[in-house]
Every structure is written in C-alpha cells, then in structure tokens.
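Below: one structure, written as structure tokens.
This view holds just a subset of the chains, kept in their places.
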Amino acid sequence: MDTVHGGDSLGSFADLDWDRAARRGYPEAILCAGKTPAQVEAIAAELAGANQPVMLFTRADQEHATVILSQLPDAAHDATACVVAWPADPPRPTGGLVAIISAGTADLPVAKEAQLTARYLGRPTELVVDVGVAGIHRLFKHAALLRRAKVIIAVAGMDGALPSVVAGLVGAPVIAVPTSTGYGVSLGGIAALMTMLNSCAPGIAVVNIDNGYGAGHIAAQIATP
Amino acid sequence: MDTVHGGDSLGSFADLDWDRAARRGYPEAILCAGKTPAQVEAIAAELAGANQPVMLFTRADQEHATVILSQLPDAAHDATACVVAWPADPPRPTGGLVAIISAGTADLPVAKEAQLTARYLGRPTELVVDVGVAGIHRLFKHAALLRRAKVIIAVAGMDGALPSVVAGLVGAPVIAVPTSTGYGVSLGGIAALMTMLNSCAPGIAVVNIDNGYGAGHIAAQIATP
Amino acid sequence: MDTVHGGDSLGSFADLDWDRAARRGYPEAILCAGKTPAQVEAIAAELAGANQPVMLFTRADQEHATVILSQLPDAAHDATACVVAWPADPPRPTGGLVAIISAGTADLPVAKEAQLTARYLGRPTELVVDVGVAGIHRLFKHAALLRRAKVIIAVAGMDGALPSVVAGLVGAPVIAVPTSTGYGVSLGGIAALMTMLNSCAPGIAVVNIDNGYGAGHIAAQIATP
Amino acid sequence: MDTVHGGDSLGSFADLDWDRAARRGYPEAILCAGKTPAQVEAIAAELAGANQPVMLFTRADQEHATVILSQLPDAAHDATACVVAWPADPPRPTGGLVAIISAGTADLPVAKEAQLTARYLGRPTELVVDVGVAGIHRLFKHAALLRRAKVIIAVAGMDGALPSVVAGLVGAPVIAVPTSTGYGVSLGGIAALMTMLNSCAPGIAVVNIDNGYGAGHIAAQIATP
C-alpha cells in the first residue's frame, strides 16, 4: 500500500495539536467517542511522557476510561459526566464564577461535563440542579447565585425554556446547552436547541446538543481573569 | 365534460355542512384562505337566506371581507383578526371564562382571532397582551385573572416558552397556539410548536401554527356551561 | 470539586415540586425515563415518608418498577402502560367522563397511560380499542359513548386520521395523541402528529407523540367537577 | 461558443418525445411551469404541423395559455385547472369510470386537472366536491358512485384523511393526491402527503403534491378498456 504520513503508530491515525495551549491558552481535549480503545490508549501513552497542562478526555465510556487509567494512573474519572481528567487535581480557581443550572435530573451528565470542563480550565464553579420552568419558583430561590456569576450555563432538554427565563432575570451572558432528553418531537434535542436559538430574551448563545464540554470551555474563556 | 355533482353554482365547489350545529352544537365556519372572492361571495349569499346561528368567516382578507359585507351588510369585520362575523352581535356570554394571553405584539392577530371565536361561540373572554417570558414579572401581575379562567389560551411565537410557565402556575387547562412570528430557525412557527409539544409542564395541548380559530373553538367547548 | 447545591443524595439530582398540588390542584408526577433506577428509588423513598396525594411514576420500565415497589409496596404497577401509581387505589371518580378511543392494537400502551392518568387524577374513564378509520363503522357503534363524554382522548399512529372523524361527530373537545407506531414515513409518529394538527375538523388539540400522560392530565383538568 | 446540439430554435431547448404515444399508448404532455412563454409557443407551433393525438399543456398560466391559443386556436383552456387541451374535444369515453372526490373547495383546481387529464386520455369521469371527513356523512351519500368506479382519485389537503376513509369503504384502488392547501404545519402539502402514505387502509397509492395530472394519467391507465 502507498505511504501513510506519520509512520509511527500514533501518527497513522492522529496528529495531536500540542501547541494549542500556547496558541490559544487552553489545551486540546480528546473526544473519545468515535475512537477505538486502542487509539485512546495510544494517545494516553503519548501524553504520559509529555509535559502538558491538564488534559481532558471527554465522552469516555467505561472501556475508554479503563485504558486511560492504565496509562495515566493518576487521572480522575467521573462516570456520570464520562470525563477523565489528568492530572486529577484541577488548577487553583481564578477568574469569574461559572454557574451551571440544570432543568431536569436527566440533564445531569451534561451539566457535570460542563462543570468539570470549566473547573479543570481553572474557573470556580457552582452547580444547581432540577430547576425546570414548570415550577419556576425553584429558579427564583437561586437568584443570588445567578447574580454573582460572571457567566451562566443553562442546561435543558424537552422544551428548553430555562435559558429564556434566566436571561430575562440577570445581566450575565448565558450559554445555553440543549440536551437530548425527552421523546417524540423533542427529536433528540433539536426542539430544545430551536427554542434556545429563538429565545425572546437577549444575552443567550447556544452550543450543540449535549455539548457540555463546549459550554464549559467557552464559559471558562468568558470568565477568564 | 362529464357530470359534476351538484349542478347549481354553489354545489360545483362546496357542500356546506348545515347540520353541524345540530350535530356538534357548534356551527361550521368558512375558511376564506384558498377560496376565490367569488366562491366566498356565493357562500355568503346562500347564508343570507338561511336560518343559521352565528357564522364566522376566518382568514378573510380585505377582498373577501368586502364581498361578504356586500351580501351580509349586518356582519362585523375585524381587520386585525381577519374575521367577519354574522350577525355582528355575539351571543350573551355563558359558561366559564376563556383567558387569552399573548407573548408579543406581533402575536396579536392570532390572539384576537382566538378571542373572537370563543366570544362568538358564546363564552366570556379576556385578553392580555405582551407578556413574554423575557420579563416574567409581566406575567405574574395577571395571576388573579389566570386563576379565574376555566381555560387559558396562550399565544406565542419565537421560543414559545409562555405556555410552559403558565401551566406551571395554575390548574386550568392551557391551549397553546404557536405563531409564525420570528425569523431564522423559528421556521415559520415550527420552533414554537415544538417547544409547546415538549413542555415540561403538564396541562398543555397544542393547535396548528397561527390557528387562533381552532384554539378559540376548543376553548369554547371546554368552558361550555 | 466545587459546591453542588443540595448536599443530601436526593438534592444532588432532584428538587421535587412538593407544593404543586396546592398550587395547581394536581400533584407532580415522576418521569422515570432518563433517570437511573437509583435516582428513582431515592425519590420513592423520599415519598414514602411524605404526606402527598396520589403519585404517578410514568415510563417506568421493569427495573424502575421493581425499585419503586421495594420502597412503596402498596403501589400498583401496570406493565402495559409502564405506570406505577401510589397508593394503588384511585380516588372516587368525580367530574365528567373521559372517553379514550384508540385506533390500533399497537396504540394500547399509550391509551392505557392516558386512561390511568385521568383515572388517578379523579375522573371516571372508559376505553374503546381498535377503531381505526379503515373500518369506520367500528367507530359509529360507539357513538353513544362519545356523546356521553365531557372530553375525548383519541389515540392513533400511522395516518392519525381518527381525531378528525371523531371531532366531526360530537361536540366534546378532543385531545389527540399521536403514537410512534408505524414505519417508513410515519417518522416515529411525526406523520400522525402533523395530521392531527392539520385536522379539517375544529375542536382538536394535540399533545406530544406517545404522551398518554399529558393527554390524561389535561383531560382530567377539562372534566374537573 | 461551442456547439449546441439541435441547431434549430426548438432543438436548442427541447427534444419532444413524439413516439411516446406509440411506445406507451399515451402521448407526452407539456409542463408549462418553468418554461418561458416563447418556449411554449415554439412547442405549440411545432405541434400545429404534427399528426399527433390529443395533447395537454399543464400548469399553464394565463400568459402560457394566450400563446398556445395563438398557435392552436382550436384548443380548449380551463383556467381553474390551468390546462390547455388540443384539440378541444376529448375522445369518446371508453374503459372504466374514473371518480374524482375532493375534500375542500380549495382543492378544486387539482381535482379538475385530474379530471381533465383522465377525460382527455379517454375515460369517463365524475367529480364530487367538498366531502371532507369533518362531515363524514357528506361522503356516504356518494357511496353508490364510489362503488361504480373502476378507480377513485381522492384529492385532499390539510389533514389528508379522505383517502383512508374512502379506501376502507370500497374495493376500487384509490389514487391519493395531496394538495398544498392549508397553513402552518401543513408544510405546503407535506402533511397531507405523509398522511396518505401512512394510511391504515390498504388500496392507496400516492402522487406528488398538487399533481392532478399524474393522478389522472395513472387512473386512465388503470381504467383502460
């Protein structure tokens, strides 16, 4: 067969962006979904010998997590968020507060992925759960927290109405994360996504369905010291 | 050419459901959109000589309204709602209160179509405008009205979040009407429709986009004495 | 890691809306889909010590049902409808009759979820099955029942044509429930949903695909004494 | 510029399928939509000198009709159906009866296009209008006609439920034609199309939205002597 560039085993399937931290201030993360465990293990092995800042492996299923921990025993694994972080201790928090609010219990994995991402990128975070708009008073009791935040991540599936209400209450920018929870015309989160993009309240921008990582990352950038 | 059933001019394009009021308790309405002015005029003329209860012509543009009024001079025309009602005086109100709440100024035509329909079918109605969830306190100041209603019609475009918040507050059933206001991924009201169908609050059922007539009709049925 | 509000185990993923019954007249229900069995069990345990009216757990698979019954042994489990009700005895029926009609055998789980919901919220109910419009005479033989109802729930997948025919026959409002039965361009119930929203008969409002709970809930509200 | 095959003016934009009648038994028709009046006029001129059976021009707007009649003065123009037929007299009817039933007044143009097509291809036809399922008794009064037909064309927009009910009543095959009438989630006829494709009654096949020509053509083939 013809030449494949990058003759070593890692190079045959990946070209890690080592200088991303220098270029952008934030290191690359490894999206495990779509990669074989063997590929993820090779990346973890490469990392073990490198001098890199904190590294996140996202959407890591149990099999991915096992091989990562075999190469990086001092990593931390959060099974709810499907995140492995290496090293396990997050940086000392600096910058503004990232508040994460979540509409339903089923949205928790995405909310925690967002929280962990922002936290490992160096921000202080707080997470509030189960504040759907069907019982709007549950939101109001967290008003003080929302006012303290530099940026708010609002996570919701189904009708996706939470960010609209939040953005109408406070002046911080809101990063809205639709989730794939729901059934029928929730269409795997598309309904919530459309609600959020059409919000009648200004101050909202939206990431992909279930993209807790992306929300946590941009929130960390916004709340940078 | 071969026979077309119903040799008279009206019969060549319409077969009015005269006994609908007897059968269902509510008379037929005439949807003017998609009919030529000549067709609508022929129907109005037929009606002039009939012994029917109140009749509504919906989605009547100015040209439709003119020909109806030429045949039924004692009809009432509401240009905002695109409704012509004949005779002009609605029945004495009976049954429970139908409350209509509307999220934005641009939703007003649909809200008024709903109000007029419920009113001409015999119910007392009240209309509240511009109570979008981006300023949720505007909704709370109408809480007493919402508690008095037997049924609530909630009209909203864009994010369509209003019915979710309303249904979480009170025990009356909510008929949600998505509107085609908005732009981009509002998709002509499909986003609002999907939000409403996915509401995390129970007690909501939904009609077609911009279907104020349908909402007013079922509300009148629900609030029947 | 940073603070997660609600330090006890239940509070880390849920904030139950205990005062919903007082506020809206109807208690909260627990949607089991999307929750882990451990989460559902914790909610059931919390409930065991509470002074609450009837509680429904919906979309409970066999594993969910087992853990609920371990905490609430006097609950009733309907495996077809995927519903667990606690306590097992529904309230004495009051208010108007809720009639449920179902187009096909495959729609039965959704129809029963609707029936159980309305029944446990306190209404008398009757269920008629397999009355699809392909054999429309099967519908007509139930005309007397339809005329007795205060509200009709019409459940159908595939072409979703049943509510249009029903609403043309009687004066009661019709809550239409599309189901995900079918194949090809049924698109998991979207075709039936669109049919129902486009009904040429007035008096129909629609809930999400397979949302028997939502239909039963709003029907109970409509038929309230 | 380089060669364009077919150096004469007609050949630069069209290559008429003259032997279609010999090959398939039915002549080609000219779809005027998308053609300029000059192009249609050139085709009509070519036809004037040809020895062809009956020719239909479909979706002919007023401008198209004028230029056709200028070349073929003995043609017949039906402005409702947007059809021009040449020569004006249809063939003597042979074969089985083609019955056309139409759900609403706004569906009339499509129903007439179907009727004219079947009639000019040589079949006897009968047209019944305004028999939507919201007043299903209007359909039943035409049961005898439906039983006489060799094939039934059922035309409907909005919920598109008419073909399902018709196909459940009689043994003739049903060609269903969705129309673009309606608003909101009718999506320009897609809802009706989906209803028809998902019909719970067997014996239905469907053509494109507003395709009265296609329905009339296949009906003529089915009812061939």
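All chains are identified by letter, namely A, B, C and D, in their written order; residue positions are counted from 1 within each chain.
As a working rule, a contact is a pair of C-beta atoms (placed from the backbone, for glycine too) under 8 Å apart; a residue touches a chain by one contact, two chains touch by 3 or more.
Please read these numbers as outputs of a predicted model, since none were measured by experiment.
> Total copy count of the complex, if 4 are in place?
Copies in the complete complex: 8.
Simple rule for what comes next: only the chains that are shown with their structure count from here on.
> For the Cα fit of chain B against chain D, please give the angle of the superposing rotation, nearest 5 degrees.
90
> In terms of CA centroid distance, which chain is the most far removed from chain A?
Farthest chain from chain A, going by C-alpha centroids: D.
> Which integer distance in Å separates the CA centroid of chain A from that of chain B?
For chain A versus chain B, the centre distance works out to 44 Å.
> Need the CA-centroid distance for the pair chain A / chain D, whole Å please.
Distance between chain centres: 56 Å.
> At least two other chains touched by the same residue of chain D: list those residues.
Only 104, 134-135, 184-186 qualify.
> Name the shape of the chain contact graph, picking from line, ring, star, complete and other.
Looks like something else, not a line, ring, star or complete graph.
> Which of the chains touch, listed as pairs?
A-B, A-C, B-C, B-D, C-D
> Name, in rising order, each residue of chain D that touches chain C in their complex.
On the chain D side, the touching residues are 103-104, 132-136, 158-161, 164-165, 167-169, 182, 184-187, 190-192, 194-202.
> Which of the residues in chain B come into contact with chain C in the complex?
23-26, 29, 151, 168-175, 193, 197-198, 202-208, 213-215, 217-218, 221-222, 224
> Over in the complex, which chain C residues touch chain A? Could you list them?
Those in contact with chain A are residues 1-6, 11-15, 17, 20, 28, 33-35, 39, 178, 180, 188-190, 193, 208-211.
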